[in-house]
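One protein chain omitted, others in place.
Here is chain A:
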Amino acid sequence: MKEASPSKAYALHLGVIVLLFALSFVLPEYHHGLLARIMVLAVFAMGYNLLFGYVGLLSLGHAMFFSAGLYGAGLAVIHLGWSVPAAFAAGLACGALLALVIGLLALRTSGVAFMIVTMMFAQVFYLVILYLAAWTGGDQGLVVPQSARVLVLGDTSLGLTNPTVRYMSALVLFSIVLLVTLGIVRSRYGRVLVAIRENEERTKMLGYDIFSNKLAAVVVSGTICAASGAAYALLFGYVGSTFASVQYSILPLLWVLLGGAATTLGPLIGTLFMYYVVDVTSGYTSAYLLIVGIALILLVLFFPRGILGTIRQRWLGWLP
């Protein structure tokens, strides 16, 4: 938020991106694939964090923005035979449009009512997907054919099923969204968003139109989540209604809380942590959710502001 010393923050973020790039060459196959998935889902968490962490709006319906991107991109490929870039753009457009409409309606409420309203809209979206089974595949979902998942760039064509291409595509998306988020939260607009979170009434009396600022944040947040969904459909080839269910509205909240709300890198850390705790524990016992639960309780006890949030509070005040 301070205008001074931005270089440290940018260096850190670029360092994380370089590290993720380097990991691509050393990770064993299984973890390589898992990390690609985590990066795509971390984009989902970053989109959620923008609204929840910075503006303080707790939505319980972000699964609809993720799945708007997922279905927008997936169905464009499957039914319309669109190319990968066009399908990705379609996914983004669906998410942005949906976020605009939902924002216009849901932002008439605040607090608990906002949570309930967003959750209800997400449920409607979920049920509509099931209802339109002829196009969406209902609860079975649809597989995006491998033949269509090819990114043509000039003369070269890159198969998105190739692990390296997939990893690098996920990394490119992740990096762009990370830097965009960093740019937003350090900008004047970011300062206004935080001001709204801290004291809405006061911000209004400084001459800011709260509604349009919030609406813009919902649209940006929804579009980022849709980008994650669209990338998921194109990179992993599956479009399913599970991604529109309540579970996928809760997960980004959990990831963000774990990693640290209102920190730019928290969503990545939260997603990474959650995935690996599940991954490691489920290798030992079928009761892995018990261990996940205990891990979460310990984390809340000792890192009440999430991993990065607590680190920032105690040691590194300059973290964005």
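Here, contacts are C-beta pairs under 8 Å (C-beta built on N, C-alpha and C of every residue); 3 or more make two chains touch, one makes a residue touch a chain; residues count from 1.
In the analysis below, contacts and distances are computed from a predicted model.
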### Message
According to UniProt, what is the chain that's been left out of this complex called? Choose from "Branched-chain amino acid transport system ATP-binding protein", "Na(+)/H(+) antiporter subunit B", "Cytochrome bd-I ubiquinol oxidase subunit 2 apoprotein" or "Aerobic carbon monoxide dehydrogenase (Quinone), small chain".
### Response
"Branched-chain amino acid transport system ATP-binding protein"
### Query
Where the complex has a chain not shown, which of A:50, A:178 or A:194 is the residue touching it?
A:194
### Query
In terms of residues, what is the contact footprint of the unshown chain on chain A?
1-3, 188, 191-192, 194-195, 198-199, 201-210
